[in-house]
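Only one protein chain is missing; all other protein chains are in place.
Each chain carries a letter (A, B and C) given by its place in the written order, and its residues are counted from 1.
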Amino acid sequence: MEKRITLKIAKIVDETRDIKTFTFNHSLGAKPGQFIMLTDFEGGEKPFSISDCSKNEFSITVKRIGDFTTRLFQKCVGDYVSIRGAYGSSFFVSNKKVLLVGGGYAVPTFNFLAKVLLETGADITLINGACTRAEHVFDNSFKNLNINVINTTDDGTLGEAGTAVEIAQKIIAQGKFDFVYASGPELMMKALQNVIGDLEYEFLFERYMKCAVGICGSCTMDPSGIRLCVEGPVLSKRKVEKLTEFGKYHRDASGKRIKF
Amino acid sequence: MEKRITLKIAKIVDETRDIKTFTFNHSLGAKPGQFIMLTDFEGGEKPFSISDCSKNEFSITVKRIGDFTTRLFQKCVGDYVSIRGAYGSSFFVSNKKVLLVGGGYAVPTFNFLAKVLLETGADITLINGACTRAEHVFDNSFKNLNINVINTTDDGTLGEAGTAVEIAQKIIAQGKFDFVYASGPELMMKALQNVIGDLEYEFLFERYMKCAVGICGSCTMDPSGIRLCVEGPVLSKRKVEKLTEFGKYHRDASGKRIKF
Amino acid sequence: MQKSLKTKFLGHTINSPLVLPAGVIGMAFSGFNISIENGAGIVTSKSLTMKPRTGHRGPIIAEFEGGFLNCMGLCNPGIVDGLVEIDQFKKRSNIPVIASVFATSTKDFLKLTKHVNNSKADFLELNLSCPNVFDEFGIPLSASHDEVYKITKAVKQISTLPVITKLSPNVYDIVSIAKAAESAGSDALCMINTVGPGMLIDTKMIKPVLFNKFGGLSGPCVKPIALKLIYQTYSAVNIPILGMGGVTYGEDAIGMLMAGAEVIGVGTAVHYRGIEVFNKINSEIMEFMAENGYASLQEIPKLEKLKM
Partner (left out) sequence: MQKSLKTKFLGHTINSPLVLPAGVIGMAFSGFNISIENGAGIVTSKSLTMKPRTGHRGPIIAEFEGGFLNCMGLCNPGIVDGLVEIDQFKKRSNIPVIASVFATSTKDFLKLTKHVNNSKADFLELNLSCPNVFDEFGIPLSASHDEVYKITKAVKQISTLPVITKLSPNVYDIVSIAKAAESAGSDALCMINTVGPGMLIDTKMIKPVLFNKFGGLSGPCVKPIALKLIYQTYSAVNIPILGMGGVTYGEDAIGMLMAGAEVIGVGTAVHYRGIEVFNKINSEIMEFMAENGYASLQEIPKLEKLKM
């Protein structure tokens, strides 16, 4: 368990009405795809992917969705929260032609990934998908990077109309990529898997997490028992193909199976 | 606390009727003057100075004196005992003309010290004192080292007749030495202090020890509270001069003061 | 060599004396799978209750020098769904499974027992000792000689499986509690559950680190307490002991065997040494046996029993 550390929020950026980026001055030493556990000691400790990480700073990008995230949204710069991590597996660092397919609040982790991939000289295309313009995030951050960005919204209010997977299918068909990364709703990734052909890929999964250190069993994936907090959240093609629960069910805080 | 380790006795040498040397195959990494705590788990754990220590071996030389040492004397090669250490301070390593004054079972630690001093090119004179021939130890070991040995016995049955201190006084008076080391009965060291003049010195003290890690307070020396198991057993002139109990009293297992 | 770790526990032959204890990894059948893949000889389910429980709000775990505090709060999918996981595991494996159950009344323990009777589990474990639901349920049942006797006795009357009673370390006189379980017919004892509980504080935010404030201690720091209680109990009872508490290296497992345990749980060490910990400890035990000339686990001597 990486030692717990209690930090002041150094910066808060509103991305959309329901998504904010919180930045901390701390040398986290994380890798793209990894996550932290965050708490305010008021009830709840939750996993968040790292959306940016430099020598002395890191950020997470959070969607307001329930009690915990609502409370987090009420915090101000200078307020304390307590974190532990970084935890989990990270994305493979490719130096080839890669496609990043992301949806919703799960896209920002690709900001961190893209920066690291660029250093190795990868040629990056990102499909940044959302339901609608008001939920589309990180536009400006991606503009500042030397990558090809294809924005999509389901309702066509920003960028191309259609799902990220539809776009992905089109450009994968043109045979341009060596490696695909995906981060977003599980059903999006399931759909993507069906159109990805023979390409190598890595997907970032989310499961209910409690301990984040591989001990409580909340996040084991059927049937092999991959613990998503340790062996995941980033899983390779080889591992994803063996999952029997992918796109079918996940488990809630009690361990009960919940169908997608 | 150095980790406890349980070892087989590798060699036993009879030095006199009441003194034996036990050798172990273990890389102890000790310095001259340091000691180990030894137990057989049958009641008692006792401090013993290291009388030899090379890369893969070390020895202690033990006088049979009470219950514990009597039991130790019944052990054979191949029997287990358990040790921890090495503990405590070690002798200053001088490269000048030095005098070693030792008495009884406390002499063998000078075997280890002399070997280390020789490496720095020190010019060594050892007074190896005992009450009588039958209690005189390590003669042969010292013969093999390139040092001047003066053997003494109180009753003149071996070497010069007289106490080690009497001999020391004589040769110190000739003004030949830069540094004096002593290890032996406390009253011998007290007498030596009185004849040592302005010379720098270090004495090896013995006090009742239980924890050997500076926590139980059994071995604090009045008045400053030097813990003989941590800051000792080797004390420098500056420290010895401040002791108010030196040569006067020590404490038993209950902490009660016992007059010499 | 591998053969020499074969042993028996309550009539079942097992390939390793190492047990995945209740609440560690084993929420779903996949948690059992990863544990046996990595060398565990027996697996235990999370303690199952009549109804699903989401457990305490986080943080539910905190690290300190020498171990972990946890206050999971008995999160589990409930007895019905929990047994589905066990049955699914048993479809493909004949590794023995312990179904751990938790309740606060004899009545509910009996209901849980009936469910377990109808499952593919191999053993029934009565968790009488969870320290992390004190607010809800008060002092653990296992602090009371009479409660331990009463519940174990009642369960034994209807259980079709061997019954293991899991004891708390936080009692004055472990021997009387252990004897209560034995005389009520318990087939084995499992000990110890977590110690304390304890608390940690965040000094910047001036808050307990665990949302539940208190959590039970596990990991290396509880080992001496476990060894002592197992040894005392071993000296006093004649039923086998599933020993656990801080076992992290082969050396610790050997110590537990010498203290009187027949098989050994390895929980928190999964964090310190990875899920491979079972295989690692298996090898370390075999090395120890080779070095000291023991051909089987049974040859490893026990400490001389305590005189009572």
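Going forward, a contact is a pair of C-beta atoms (placed from the backbone, for glycine too) under 8 Å apart; a residue touches a chain by one contact, two chains touch by 3 or more.
Just so you know, these numbers come straight off a predicted model, no measurement behind them.
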Visible chains that the absent chain touches, using the contact criterion stated earlier: B, C
Touch with the omitted chain, as defined above, among C:H115, C:K166, C:K223 or C:K280: C:K223
Candidate in contact with the missing chain, chosen from B:K11, B:K97, B:K176 or B:K256: B:K256
Where the missing chain touches chain B, by residue: 1, 3-4, 6, 37, 39-46, 80, 82, 210-211, 213-218, 220-227, 230, 251-257
Interface with the unshown chain - residue positions in chain C: 64-67, 69, 139, 143, 170, 172, 195-201, 203-204, 206-208, 213-215, 217, 220-221, 223-228, 231, 246, 248, 251, 254-255, 258-259, 288, 292, 301, 303, 306
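Quick note on the criterion: only the chains that are shown with their structure count from here on.
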Shared chain contacts [chain A and chain C, defined touch]: none
Chain separated most widely from chain A, comparing mean CA positions: B
Approximate Å spacing (C-alpha centroids) for the pair chain A, chain B: 66
Shared-contact residues (touching 2 or more other chains) in chain A: none
Multi-chain contact sites of chain C, meaning residues that touch two or more partners: none
